[in-house]
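Here's the structure we're looking at; comments come further down.
One chain of protein is taken out of this complex; the other chains stay put.
Presenting subunit A:
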């Protein structure tokens, strides 16, 4: 860990302005990801701006019937919120499928969205990694890749985004609200928050330097059966091999299809961002096979992780079955 200075920001705008102007400044929220990375010197901030005291820790209803989730709301509190549990069940389920109780007590909404990949080579500073050290090469490609991505990847990086929460937010069409260093604010559809790696895998989001996430908003509830199915090698405390977030409206059996009126689906564990292809969703009526074929069209798995494609299809099939039941 490099020596660093520390301050508590006075307001969101103050935090953003300082983060943009002080060299090497970095926000810290729960610290559950950042501190681990600092210990390994994967992140070496010179200055930490603590955003915990900014009052961004409430969940409020929006005028149009949705929810506005403060950036500093803890994962545990978000998962337990009665409104979330009633109307956005997929989010609650995704949250409790992540990490551990202790971590969720500290982890924040914004921190969770911005957590970095779990690629094992990214975590080993001896190994070349384009994400950690731009231009050094990717040591995962050709190496141990079982947990890595199958789609949206590039020749420079095949890492996945590890968040469960973000996958649920993606099917919920969430919007990320920010404050920029100049004091202005903007709203970013969650679909646009994370970038695909291309030839610059170290640039992971569209946020500009110093831009602070203040909240995530959810549109008014859409109903439907809301499911999150996370598949992993052990029963808890593991990142997803594949996860499926789905909102499915059963048609009560009179729709002529396979019991589904409409649905949305996003995948975790397969790509550098929550993976959703809206056009594929029209095929949910035909079943998991057709939907997954479109969702993962153009996938470029490695021999070690090719199983994720079949796994995604079968997991989606199980989710659809459960939604109809």
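Methods note: a contact is a pair of C-beta atoms (placed from the backbone, for glycine too) under 8 Å apart; a residue touches a chain by one contact, two chains touch by 3 or more; residues count from 1.
By definition in this document, contacts and distances are computed from a predicted model.
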Name of the absent chain as recorded in UniProt (options "Pyridine nucleotide-disulfide oxidoreductase", "Xanthine dehydrogenase YagR molybdenum-binding subunit", "ABC transporter permease" or "Cytochrome c"): "Xanthine dehydrogenase YagR molybdenum-binding subunit"
Touching the absent chain when the full complex is considered, from A:191, A:222, A:277 or A:318: A:318
Touching residue (missing chain; options A:139, A:175 or A:291): A:139
Chain not shown: contacting residue from A:22, A:40 or A:80: A:40
Interface with the undisplayed chain - residues on subunit A: 1-3, 39-41, 118, 120-121, 123-127, 139, 142-144, 146, 229, 231-239, 241, 288, 307, 310-311, 314-315, 317-318, 321
